[in-house]
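Written out below as structure tokens is the structure these notes cover.
Shown here: the complex without one of its protein chains, the others still in place.
After this line comes subunit A, so read on.
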Amino acid sequence: MLIDRKSRFLTREEMIGFAILAVVIFLVLPLALDTFRLNLFGKYLTYAFVAVGLVLCWGAGGILSLGQGVFFGLGGYGMAMFLKLEASTPEATAIQSTPGIPDFMDWNQLTALPWWWEPFHSLAFTMIAVVIVPVAVAFIIGVAMFRRRVGGVYFAIITQALAAILTILIIGQQGFTGGLNGITDLRTLKGWDIRSDEAKEILYFVNGALLFACLFVAQYVRRSKLGRLLIAMRDQEDRVRFSGYDVASFKVFVFCLGAAFAGIGGAMFTLQVGFMSPTLVGIVPSIEMVIFAAVGGRLSIIGAVYGTLLVNWAKTTFSESFPELWLFGLGALFIAVVMAFPNGLAGLWSEQIMPRLRKRTGGGNGAPASPAPVAGLSEVRKAAAE
């Protein structure tokens, strides 16, 4: 067995995985689906940004956040504010008592644009804010929690509470946020109509490209020493600390990275779907996003993308035919993942399907299915070297 310990960016198997995903996203789906369905899948893929972030935080780092909807929402609202301002020109809003401000503000008797809305006139500012605002919020939460060594279930509960708080805040501050309805009736991006079929297709590809950029960043982090440290921290936090690492700052970093991904996803959601509302911020969507990652396999960034697509496709399909049964289905799915295949789709693939394929093709001596609950990077690399 020849093993070189070069830390390669992608092993052969990972490379194939990325290539297949690229074919699915950039070829199969656009060719197979009409614009309406493609736009729907584009929407699903925006959740995949969050799921990929969760793979890093939760799968690799053991930090389970049940409040990723907060970051998705912050990114989404940032983009929605820009688009809403563009849609609220004085000419378009001439019938309002205060023309030139978003319609919901006018309905709520606001007579001027709040100061913190002003910078969102600028697309450049918005594009930065979509990433920076979620990261800043994650940084504050992360420092406050991880410095005090709050972790595990407590961290999950606090993030859950945050999701609830932000939802209540958005709904309560109707005049500033659009309330329960969210920010709707978004039309153009720098004069370009985002509601046309052509725009939807272009946005789908932009979304796919951004998702791949995030996947590559995530892959880089996993392959770096930082990625191995996250795994080490998950198992032996104290040992990492006593090897001279400031554990809290690593957790803050990965939590912020997850938030950045979620923010980008949120912004792309707004662009593709044409609105943003608190129903995408709260507890339920936050938990659903964890389920996407769990179904796909919380240790696999590519698995997370498939998990997201699969669960959302199932959700759409089932709730079209049996709307009242879907939530039970989702619950059952989650239980099935936890009980039967804890490593999700990616686990099924690497533990069940790959070894069989390998046996059939006679490729080497067949790496044994990993017995441990975690398919470590070392193992993947070993398998590739054989």
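The criterion applied here is as follows: a residue touches a chain if its C-beta (ideal position, glycine included) is under 8 Å from a C-beta of that chain, and two chains touch if they have at least 3 such contacts; residues count from 1.
Rule of thumb we're sticking to: contacts and distances are computed from a predicted model.
Per its UniProt entry, the chain excluded from the display bears the name "Urea transport system ATP-binding protein", taken from "Urea transport system ATP-binding protein", "Thiosulfate reductase cytochrome b subunit", "L,D-TPase catalytic domain-containing protein" or "siroheme decarboxylase".
Listed residues A:Phe104, A:Phe120, A:Phe250 or A:Phe269: the one in touch with the omitted chain is A:Phe250.
Across A:Ala48, A:Ala199, A:Ile231 or A:Ala260, the single residue that touches the chain missing here is A:Ile231.
Within the set A:Arg12, A:Arg239 or A:Lys359, the residue that contacts the chain not displayed is A:Arg239.
Residues touching the missing chain, restricted to subunit A, are 3, 5-7, 221, 224-226, 228-229, 231-232, 234-236, 238-247, 249-250, 253, 372, 374, 376-379, 382 (touch as defined at the top).
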